[in-house]
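Just one protein chain is left out here, and the rest sit where they should.
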Amino acid sequence: MNEPITPRLSVRGLSTSFMTDRGRVTSVSDVSFDIPSGGTLALVGESGSGKSVTSLGLMGLHAKGSQAIVGGEAWFVKRNGERVNLLALAEADKRRLRGNELAMIFQEPMTSLNPVLTVGEQIAESVRLHLGMDRRDALQHAKKMLDLVEIPAAERRLHEYPHQLSGGMRQRVMIALAMACNPTLLIADEPTTALDVTIQAQILALIQRLQKETGMSVLFITHNLGVVAQYADRVAVMYAGRIVETAAVGPLFAAPQHPYTRGLLACLPGMAVRGSVAKSRPRLTAISGQVCSPFEPPPGCAFAPRCALHIAACDTAMPPLAALADGRQARCIRVNEKIEMTA
Amino acid sequence: MDQLAYVLKRLFSRRIVLVAAAVLVAVTALAVFFPMFSGVDPNAISVMERLKAPSSEHWAGTDELGRDLSMRIVYGSRYSIMIGIATAFFSVIAGTALGLLAGFFKKLDAPIMRVIDAMMSFPDILLGISLVSILGASLWNVVLALAIVYTPRVARVVRASTLVIRELLFVDAARALGVSTPRILYAHILPNLMSPVLVQLTFIFAYAILAEAGLSFLGVGVPPEIPTWGTMIASSLQYADRAFWTIVFPGIAIILTALSLQIVGDGVRDLLDPKLRKSA
Partner (left out) sequence: MNDTANPLIEVRGLRKYFGAGPQPVRAVDGVSFAIREGETLGLVGESGSGKSTIGRMLIRLLDPTEGQIRFKDRDIAHISQRQMRPLRSSMQIIFQDPYASLNPRMRIRQILGEALDTHGLAKGKGERQARIAELLDLVGLRPEYADRYPHEFSGGQRQRIGVARALAVEPSFIVADEPLSALDVSIQAQVVNLLCDLKDRFGLTMLFISHDLDVVEFLCDRVIVLYLGKIMEIAPTETLYHRPQHPYTQALLAASPIPDPAQRHKDRPLLVGDIPSPANPPSGCVFRTRCPHALPACAETVPALAEVAPGHWKACLRNDLHPLSMKGTSQ
């Protein structure tokens, strides 16, 4: 993937810290990535990796009580070609972008829909706000949106309340709401985690179709490597608040460079079954230990305590995100050794 | 131990809770220790000194029989606090037992809760008055009456919590192990009820002190010869226009103690709430 034009979103050095009972804690630091127009970047990580914090920071949606401090830059190219830094925008400008050019869908659609408004009213409200349509046109537009996300009997559904819909239908409504103002960037934060596999497949196919039709960019946040392999163009793997590896999806799965990425892929039972030759049940290659506490980060590389390739030098400082061939990056001081090892 | 220190730190991170707790400690310490060491007789009558305004000699003035009010407030606190603690204790025990049975055994739920609802439909003070008039006015009968009045409150809270805890997986795990039902109640459900019960305990403690004062004031409480804060106000009422201090100082004692208890209770509840949510 070559990027001659400016990417839709370009994040540089994003960091976020929160106030807790035990003092200020940095949960995300030094996060940089680009999403080209029409491209899909998957942000992958386990719980506590900082993937959701990253997306909420971009949207400016951190809870007020957490006293979040967000640092860095996030350059977003608007429809009119203007380049704005999302992290430095005034609240009013940010609100104008959100739900309009920037849209977001969440894991649990029930909590992000207003229970006392009908589905139609909610979509119509957003359209009236951002596109300045009148009531009748807005409701008409809402119906078009429900058709767009393949909700059967859209006319009837328009007048139903969120609790009357199934989980999959609610997520469709969320997508309709997100798509209502024709966004150029969709942030999808674990959009299918709460859904069954057959419904997950429907929702993912829908997002893919809409992306193809509208040319929007997608930032896809997930812990599911299967979903990443099927849908992403590029992948950024996060661990303990930092990106540890970025690559195009094919090379990442074919030859992971960072020991954490390798470990994560080796953990997958699906890979183990496919990879096994012997008749006997193979063992999964588990990553030992658990994620370090954000209150007591290790002195050097955050993954060092669990890393099979750990050497003394790993504990001296946090390794930089080293640039590798083919636009790949990995945050490991031994990464070049390993390239030789695997070559 | 670390956990206890952490909990206390959290609890007292709000200054008002710390102040309220300090007031309670001071009141209790005075009630327990002062009479032991002072050697003063709070019932010493001095006709010459009756209804004297507060002075350096009598900090809170004297009552209609010339008894030192500050001494009587300190002595009275023993009875008031005792009534509060005893009432809270008995109603918590009875209420927890009833709430636990109603919440855990579906068959007992309706019968127990109908009685509880019926009791709660009476205003507290009215139920208290009728019970004391049936039982007869004595210190322990007041405690008994108030304990009966506040039992339904505890039972409802305990039932609600039991309904939630009963469905938690660790209870299923215990059942899958074959743990007996009494042990499930005692070892698995009861300890997890402690937080809401503790909050109820502090609130009922405060309510009981207020209710005892109310009953005594209405003349259906503790016999007047026992100096509780309530009886002090009740017996001085007719002199209030001439000697305001006879009711103001016991009143302040009641308000201060009850308020402090409520604040500490609130603090405990705030502390326990997010934790409950996290573990659920």
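Think of it as A and B in the order they're written, each chain with its own count starting at 1.
The criterion applied here is as follows: a contact is a pair of C-beta atoms (placed from the backbone, for glycine too) under 8 Å apart; a residue touches a chain by one contact, two chains touch by 3 or more.
Not measured: the values here are computed from a predicted model.
Considering A:Thr54, A:Ser126, A:Thr184 or A:Gln200, the position touching the chain not shown turns out to be A:Gln200 (whole complex). Only one of the listed residues, A:Gln67, A:Ser166, A:Thr316 or A:Asn336, touches the absent chain: A:Ser166. The missing chain, though absent from the display, is touched by one residue of A:Met19, A:Ala88 or A:Leu284; that residue is A:Leu284. Within the complete assembly, residues 46-47, 152, 166, 168-169, 196-202, 204-205, 223-231, 249-250, 253-254, 263-274, 281, 283-288, 290-291 of chain A touch the chain that is not shown. The chain not shown here touches chain B at positions 168-170, 172-180, 187-188, 191-192, 194, 279-280.
By definition in this document, only the chains that are shown with their structure count from here on.
Separating the centre of chain A from that of chain B, both taken as means of CA atoms, is a distance of 53 Å.
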